[in-house]
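Got a structure for you, questions after.
Yeah, one chain of the complex is gone here, protein chain that is, but the others are all in their spots.
Chain lettering (A and B) follows the sequence in which the chains are written, and residue indices restart at 1 in each chain.
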Amino acid sequence: MTSVSLQGKAARPEAPKMNGSSVPWNKKTKQSKTLSDHIADGLIAILVVAIILVVLYPLWFIVIASFSDPTKVAIGEVLTLPKGTNFTGYTKIFADSRIWTGYKNTLIYAFAGTALNMVVTLPAAFALSRSEFKPRRIIMFLFTFTMFFGGGLIPSYLLYKQIGILNSMWVFILPGAVSVYNLIIARSFFETSIPEELHDAAQIDGMSYIGYFVRIVLPLSSAIIAVIALYYFVGHWNDYFTGLIYIRDASKQPLQNVLQSILLANQTNSNSAGMTAVAAQRFAEQIKYGVIIVSTLPLLVMYPFLQKYFNKGVMIGAIKG
Amino acid sequence: MTQSATVASVAAGQTQVNPGMQDATQIVPVAAAATSSKRRKRRERHPAMPKHGSLLTRLGEHFKRYWQLWLMVTPAICFIGLFAYVPMYGVQLAFRDFVPSKGLTGGPWVGLKYFRQFLESPMFGNIMKNTISISLWTMVMGFIAPIILALLINQIGSTKVKGFVQTITYMPHFISTVVIVAMINIFLTPGTGLLGRFLGDTSLLGNPNLFTPIYWVTEVWQHVGWNSIIYLAALSSVDTALYEAAKVDGARRFQLIRYVDFPTILPTCGILLILNMGSVLNVGFEKVFLMQNALNLSSSEVISTYTYKIGIVSNQFSYSTAIGLFNTLINFVFLVIANAISKRVSETSIF
Partner (left out) sequence: MFINKTWLDKLGLKMPTTWDELTKVLTAFKTQDPNGNGKADEVPFNMRRIDTTGFSLWNPFVLLNSLGITTSFAGTSPSFQGIYVKDGKVGNFLESDEYKSVVKYLHSLMEQGLIPADALTREDSAITADTVSDGKTAKSGMIVGWATTDFEKLQDQYVALPSLKATASTPDSEVTWDASQDLTELSNHAIAVSKNAPNKEAVYKVVNALYSEKVSIQQYYGDIPEDVTSSDNSTYTVNDRCFDSSTKDPCKATADRFAGWIPDSATIKNDKASEALREADSAYTKAFANVDETKDVMPIYVRPDVDDQTTITNNNTAVLNYALTKTATWIQKGGVDADWDAYVKKLDSVGLTQNVKLWQKYYDEYTKN
């Protein structure tokens, strides 16, 4: 008797509901912890706390720097709390109405783009993970080659112009449809984490490749789907270059480009002399920190929703006795 | 046979963790044995294609079997073909003298002139040495750290704490390079900096010998959390039955990590290592440029900053394209070598 069933659509094996703990070895056997376990726990706790502190402090610094007087930040007076608190950085950022168009555009491009990414990348990764598919070697080689060699900016620009995607939403979505890096990672996951025996069973039952992929592989791959979706989404979110080169209308610019132009509007380069140089510089520093917060917050809010896909344990072929 | 019964019998025979195994260490050799039987099974499942017959019949047979796989991979081929291969003619700029009025491909062919120019430039040796040093250190440490972090986080008992630690550690990934370098400067300022106040009256950034360590330490700090996500995802697919059986056989925490967690993420490690080898000469421009100052320049001038500097006054498109091409060519060679080695040593490879 096993706990796996393949009635109709593959039912995703349920991890037995234990007391909120996700640590595997505590699931079934309720052994009491030995001394070495406690020591291990203690060591781990110390390490984790140390890591959190080391990571957390600079992050905290960014938050308080975005509220502080930039002069005080520069001379090192800002350590644990904001000094000379003011919201000028943020008012300058949000006073610019383009920021809301920026947010809107980025959300559209990121979601639409990621959707296309997943639809194109995952099936391809699956197909290329099939060892019996002989052309996969040459295809992978040709794909990997493009990670290193490219024609550069100008040929790409001319191409986009010719197919008419310049200065439109599609330039954010189409050219980047496949990231070979993500493809390789997804392919590697399919190769190693889905046991071939499942395919045997599926074949015996007359399932085609597509059927197998959709009904069995995908449901079991929630972890890698979440990771690749995250990578693609963040790639779209942080993309500054596409908007810079290929977009003319300010109304189509995504968030990163809007933020950069706000930052630049408050900066001068070292060739600009005069008191404007000194004056503008001061707020540019503060805006720099604020920009990070503004552009990252949505991502941070989104992440916990994806996290649960990484933490679920997968039980394939659980056996008893 | 009903579907469930079929799978049940298959699943029962699949994991070869037999009860009554005395030692958790036997899991590893079993896994190894399973691999070679894997190859055997693959040959059984997929009888070889007919070797005889005309090309047309063989192709026909191939497509009859695999048309679905072709269907799944074609969209990707189309996108990459169009957006990566069509513009590739621009690469010839490295071999031509750029004449603006004649366009990208109109200039006279000069072959390897610019490559030679780069190799013979007096700064070549220093630049390469710096680039390789910074890049290798970052690559090695940046490869090991996320693995350790992932293994560590995986050990945390409570889901909430686990999630919290994950979120905190990956946040720095999103900070822009400009802010990172600004923070490095502020923290290392003698007298007032968080670290600088203990380190004398000159900033560490003025010491050419410390440039590489500062670079890779901050790189690791910034990206370790993000890079550990993929390993955590891989760890989440560990067969929990393995834990149980090992635990029953008396395996302690550290042994569980070593014999269950670690082999699970090994294929992922392998692929990521190969991919990382493909960035062996990529030291990003922005961070190095911002961290450079007159005192550490002997250690901090790398290929990307050099390319920038020769481009400031006169736009030497051909020269900089040639340097870029040289850079990526070496990266590619490393990737191919790493791939070949990996194929020989383990079963993981990219092509």
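Going forward, contacts are C-beta pairs under 8 Å (C-beta built on N, C-alpha and C of every residue); 3 or more make two chains touch, one makes a residue touch a chain.
Since the model is a prediction, treat every value here as computed from it, not as a measurement.
Taking every chain of the complex into account, the omitted one touches A, B. Residue-wise, the contact with the chain that is not shown comes from B:G206, picked out of B:P75, B:G157, B:G206 or B:P263. The omitted chain makes contact with just one of the residues B:I175, B:V248 or B:L297: B:L297.
One chain of the complex is left out; on chain B, the residues touching it are 117, 121-123, 182, 185, 189-190, 201-203, 205-206, 292-295, 297-298, 301, 306, 309-310, 312-314, 316. Interface residues of chain A facing the missing partner chain: 70-75, 88, 268, 270-282, 285.
By our rule, only the chains that are shown with their structure count from here on.
In terms of their C-alpha centroids, the spacing between chain A and chain B amounts to 16 Å. Chain B meets chain A in the complex at residues 3-4, 6-8, 10-15, 17, 19, 38, 41-42, 45-46, 62, 66, 68-73, 75-77, 79-80, 82-91, 93, 104, 149, 152-153, 155-159, 161-163, 165-172, 174-176, 178-179, 182-183, 186-187, 189, 191-194, 221, 225, 229-230, 232-234, 236-241, 243-244, 246-248, 252-254, 256, 267-268, 271-272, 275, 278, 321, 325, 328-329, 331-332, 335, 348, 350-351.
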